[in-house]
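One protein chain is absent from this view; the other protein chains keep their places.
Per-chain residue numbering starts at 1, and chain names A and B are given in the order in which the chains are listed.
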Amino acid sequence: MLRVKRSQILLYLLPMLITIAVINLTPIGYTLYLSFTNNTLFNGEYNFVGLTNYSYWFSVANTDLLYVIGNTLLYVVVCIALFLLVGLATALALNNQKIKGLPFWRAALLVPWATPYAITSLIWKFLFNYDFGPINQIGRIFLGPQSGIPWMTDPFWAFVAVVIVNVWLSYPFFTVVILGALQSVPSELGEAANVDGANAWQRFRSVTLPLLLPAITPATILSSITTFQMFGVVYLITAGGPVTSADKPGATSFVMIYIYNKILGDNAANIHYAQIATFAVLIFIILGSVTFLTRSLGDSKESLA
Amino acid sequence: MSKNMTQTQFKQPVSNQASTDAHEYAKYRARIEGRIRRRKAVAGFQSALIYLFLTVMTIFALFPIYFVIQASLGGNQNLYSTDLHLLPANPSLDNYVYAFTQEPLLAWLGNTLFVCGFSTLLGLFCSMTGAYALSRFRFRGRKLSLNLLLVLQAFPALLAISAYYYLLQYLNLLDSAPLLGLSLIYMAGSVVFSCWNIKGYFDTLPVELDQAAMIDGATQWQTFWRVVLPLAAPALAASALLIFVGSWSEFAIANYILNANDNGSNLTFILGLVRLQGDFRTPWGYFAATAVITSVPLVVVFLFAQRFFKSGLTIGGVKG
């Protein structure tokens, strides 16, 4: 390690610390403050009410909320597994110098990332339409005019649909991260293993994967967080539906969509800012501690190895 | 296990080469050649599989895009045709003409490029200096702060958008330089991941490099700037791309921060686009054409960034 003066360490850290303190921490502080008040849109008050809002959320943590959280976790697990699989496979394929036309393949595979999701989500919604969506229309050419998958009206298929869209949107992120990290795998290492006669899987597991982990781990953690907090894309496609009963959350009502439909957005004239802030704090605490524990466990494993 | 076997197979003849007779040697050569042929066959099969996979993925990636392009060439403003058209019926470029002549498209792109470019540059600077400190220096709380950085990302910013608004108002950026304020928010949002990503790459570069440079008389900063950074180009490129794309079509925060002027020429493209939407109707032709045009700069950025994704150049050279 390099031995330097503390002041110099600080100098290198300073730009990032200032950024984080001013832009990341102040909204968190503000939200925390709001969560202890009684502020709503209609009352406009900022009276201190202690933990009232927190006890509110624990009191309404009924079966709906548990269902929503469980459903969101399932979504996160499925999506992340697919992100990793597709991202890794594409990155490995795109890193293969023997493949011809690499610039074309690389650009083509990153296109989903280049187009604004506000538009592509709506396109997907159309592709999934039961009667006139191209996916079902193409299917009918092969399977007969009566066939069709109820993408947007059946709970199971709607879940599948939003997984597909999310994979489509997010795998390029993993492709880029992994492709970038693959550059840190010296080709000599692979060749050495090759000479040793290790097969492809062995080479991948013992040489490539350990070098990719430092890049994959934070990407996986952050993607899990953003998928857990997913809103825009899913909202544009299903709005949380399909709803099977108006008093129950729909099959794709993930946490943020559930909250939006319940107490934010156009569905609540009197916005309960304090309650929303409290919810944000609770989500932050839960996701934050899971992140922290995962990392700490990861650290201790690293130091053992 | 198979690793050991091949090793012995391989090494034996080599170490005893002097004492092997011609017959043994020919047998050995045949075995090696057979293995090379097999490997070539496997490699051929492998690359066929890779091409197949890439083709399937490309179809998956471009399938929805195809319909965006189709809508952009359509005459009326419907997104969908209820018939399945695999080629657009009555294609016309009217929507593109409209996008270029009736919308301040270039201004939108300019603003978006400014926001993304600025947040990328600043974010890259903050994260690479931070990453260098976290990779090269040892100080108390280093691991903790690395993990706390990740924890910060768990905050659901979507539920606190108005807090960002008041922050910019407090910093006096809301009226004077909203685009700058916006890029600061984007930058802060991506700096943590970028820092982790670059730090991971720095960790794979041997610290002896830095030490050697400093023994040669370089200052700490010169070592960082002239020796370490160039070697980390792939990670820097990947991070830059991530920040840039992450800000490119962000809508929710931008919509709160930016106020349109008379013709909306001070907006980012995604806001400009969404403004074309009415209460119920969406002019899909204009929408799609604008989306296609605004995707082009990003694809160009991808192609440019590829220069940095050339395998095995950097470290092999250094270590050798």
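Keep this in mind: a residue touches a chain if its C-beta (ideal position, glycine included) is under 8 Å from a C-beta of that chain, and two chains touch if they have at least 3 such contacts.
Following the convention adopted for this analysis, contacts and distances are computed from a predicted model.
S.K.: According to UniProt, what is the chain that's been left out of this complex called? Choose from "Flavodoxin", "ABC transporter substrate-binding protein", "NAD(P) transhydrogenase subunit beta" or "Acyl-CoA dehydrogenase".
M.R.: So the chain that does not appear here would be "ABC transporter substrate-binding protein", according to UniProt.
S.K.: Of the listed residues A:Y46, A:Y67 or A:F204, which contacts the missing chain in the full complex?
M.R.: A:Y46
S.K.: Hey, which of B:A107, B:L121, B:L180 or B:V274 is the one touching the hidden chain?
M.R.: The single option touching the absent chain is B:V274.
S.K.: Identify the residues of chain A touching the omitted chain, counting contacts across the whole complex.
M.R.: Here the touching residues of chain A are 6, 9-10, 13, 17-18, 20-22, 25-26, 28-30, 32-34, 41-42, 44, 46, 126, 129-132, 150, 152-153, 241-248, 250, 261, 263, 266-272.
S.K.: In the complete complex, the non-displayed chain touches which residues of chain B?
M.R.: Touch with the absent chain occurs at residues 75-83, 139-142, 145, 161-163, 165-167, 169-170, 174, 255-256, 259-262, 264, 271, 274-282.
Heads up, the rule we're going with is that only the chains that are shown with their structure count from here on.
S.K.: On a C-alpha centroid basis, what's the spacing between chain A and chain B, in Å?
M.R.: Distance between chain centres, rounded to whole Å: 16 Å.
S.K.: Help me check something: in the complex, which residues belonging to chain A touch chain B?
M.R.: Touching chain B from chain A are residues 1-2, 4, 6, 8-9, 12-17, 19-20, 22-28, 30-31, 86, 89-90, 93-99, 102-103, 105-120, 122-124, 126-127, 129, 131-132, 134, 137-138, 168, 173, 176-177, 179-188, 196-200, 202, 211, 214-215, 218-219, 221-222, 225, 229, 231-232, 256, 259, 264, 276-277, 279-280, 283-284, 287-292, 295-296, 299.
S.K.: Spell out the residues on chain B that touch chain A in their complex, using ranges where they run on.
M.R.: These residues of chain B touch chain A: 2-3, 5-7, 10, 43, 46-47, 50-51, 53-54, 57-58, 60-65, 67-68, 71, 79-82, 84, 125-127, 129-130, 132-134, 136-139, 143, 146-160, 163-164, 166-167, 171, 184-185, 187-189, 191-193, 195-197, 199-201, 203-204, 207, 210-211, 214, 220, 224, 234-235, 237-239, 241-242, 245, 248-249, 251-252, 269-270, 273-274, 282, 287-288, 291, 294-295, 298-299, 302-303, 306, 308-316, 319-320.
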